[in-house]
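What follows is chain A.
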Amino acid sequence: MDAIESDLVIIGGGGAGLRAAIAAAESDPGLSIALVSKVVPMRSHTVAAEGGAAGVIHPDDTLDKHFEDTVSGGDWLCEQDVVEYFIGQCTRELTQLEHWGCPWSRQDDGNINVRYFGGMKSPRTWFAADKTGFHILHTLFQASLKYPSIRRFDEFFCTDLLVEDGRVQGVLAFNIATGESVLLRCKAVILATGGASRVFGQNTNAGIVTGEGMGMAYAQGVPLRDMEFVQWHPTALPGSGILITEGARGEGGILLNKDGYRYLQDYGMGPLDPWPRPRAMELGPRDRVSQAFWHEDQAGRTVNTPNGSAVHLDLRHLGEKKIMERLPMIRELALTFAATDPVDSPIPVRPAVHYTMGGVPCDANGATPLQGLFAAGECASVGIHGANRLGSNSLAELLVFGRAAGESAARLARESTTAPANLEAQANEAEARHLKMLDTTEGERVAAIRAEMHDIMESGVGIVRDAERMGQACERLSALRERYRRGVKLDDRGRCFNTEWLTAIELGHTLQVAEAMAHSALARKESRGAHLRQDGFDKRDDENFLCHSMAWHQGDGPPRIDHAPVTITRSSPRERIYGRDSQPEQPAREE
Partner candidate 1 sequence: MKPRSHEPIFWSLFGGGGMLAALVGPILVLIIGLLVPIGLGFGPEAMNYEQMRGLLGHPMMGFGLAILIALFFFHAAHRILHTLHDLGVHASERLKLICYGSAAGGSALAVLVALVLVLRG
Partner candidate 2 sequence: MNQPRTYTRGMQRWWLRRPSYRFYLLREGTSVVIALYGLFLLAGMAALAVGPGAFETWRGLLFSPLSWLLHLVVLAAFTFHAWTWFKVLPLTVPPVKTRRFPRGFTDATLNRVALWAWGVVSLVILVAAMRGLQ
């Protein structure tokens, strides 16, 4: 097995990984940095983010408002000290991107333009038309090319963290093209592997968002935090799950049921007038808007499409000029994937899984409970999203905490004096375990196990949950993991570019993440943010559940769930009100 020495290994080449790499390279040019990703960095899922990134810059906006929106949006499950740090860094990071060349949309006078997103008191979302993630990712990738100390390992698939003496000291990866394994020795590792939305069938995410980064940490005894909080984005295309940005509503789009009625007014986000205004109606938070869809669907007031029920997202009143200026990709996506031109007709949309609020717990420096391991981006649970993430906070998160993790990991690597451990035995054992899969001739196909996982999660751990169905999901996942262990039958036995094999390894991690989600959900006997129960626990219960869920890996068995306290600094839990409380004197959009 080849071994490569570097000071720092970053797993994942998306927004968080690239930002971390640049931060590490800038903080110490002498440091050797390995950026390892299973895809070439610009293919990472950051590329698909559409609407924008939050940063206080509008004259009406304040850091306090950003704090309040984030904490109330997260239903008070946020780490408030971390949120405090976060809101203070966002604008600086978005400005940094501007200096690197990001083509932010501008006002006529050349200043940065911002738009409203759901749950915001003031316009705060920096955007680059409706391809914000695309522009951020490419800007970061291209900027990263300036730093000779960043060595990229494109299309290398990481499978295991190697821990010795209680510290992460290496990573086992496979070069996808050749199938050869490589041992990446290092003094610190940053996980920047993204979320796990592909645990569900109906999702807005790329095929690579499979949660194996979380799985790798989990397998090493790091708990997964708040995994029950899964975000459904309210507007995705039925069937494909392709995302229609919240920016569409930020620009003035409205949601209609089959009777052409703006149903959100019936779900605590009204009254309708005056419109538009912030934190109301279509500018409500994602959890509430998605949950309202579920109720409309139950009541039979949704539209039937060949791919299931939907409601209408109507942009017609914006006019072609504004749609082409602000939402050009949305128009293209609707035309290509839904045969609908939003200039002429409403787009059919429905909720789909979009984001994993939980993940590997870490502090504001990205440090996880495991020595030498840092996390940033969607795979991390740094604590700013709580029970429901506000749109635009995740792109800002990538930058703020990508940089923080990069700098602190660099510091650790620089100061580390421990002699390199002997990792060969561990690496060889892990490699042998993965290679053994190539010899399995009995068992089920990858696709069959994956499809069943989707079915279990969709039916058991959906938008609205109850103990019975969550319990069934837990049992079925346990059985499914057992079937996975018994063997996955591969058609492909070669080493070169064997994506079937790597997908099978990946699926092992994904199944564990799914299990952590289901068990965490079952253990939370209340409703909060995106976790909505119908079985008598339909209210928030601050007395018993104002706390994080922690899922602990237990080998082949189901996870152990316990709870950890939440840091509250200056905002005590209150009722979470949208609609009627929201500054009716202030117009939501400027023309």
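What to note about this one:
Following the convention adopted for this analysis, a residue touches a chain if its C-beta (ideal position, glycine included) is under 8 Å from a C-beta of that chain, and two chains touch if they have at least 3 such contacts; residues count from 1.
As a selection rule, all candidates are chains of the complex that A comes from, given by their letters.
All of these numbers come straight from a predicted model, not from anything done at the bench.
Of the candidates listed (1 or 2), only one touches chain A in this complex, namely 2.
Here chain A touches candidate 2 in the complex through residues 2, 175, 177-178, 180, 182, 496-497, going by the rule given at the top.
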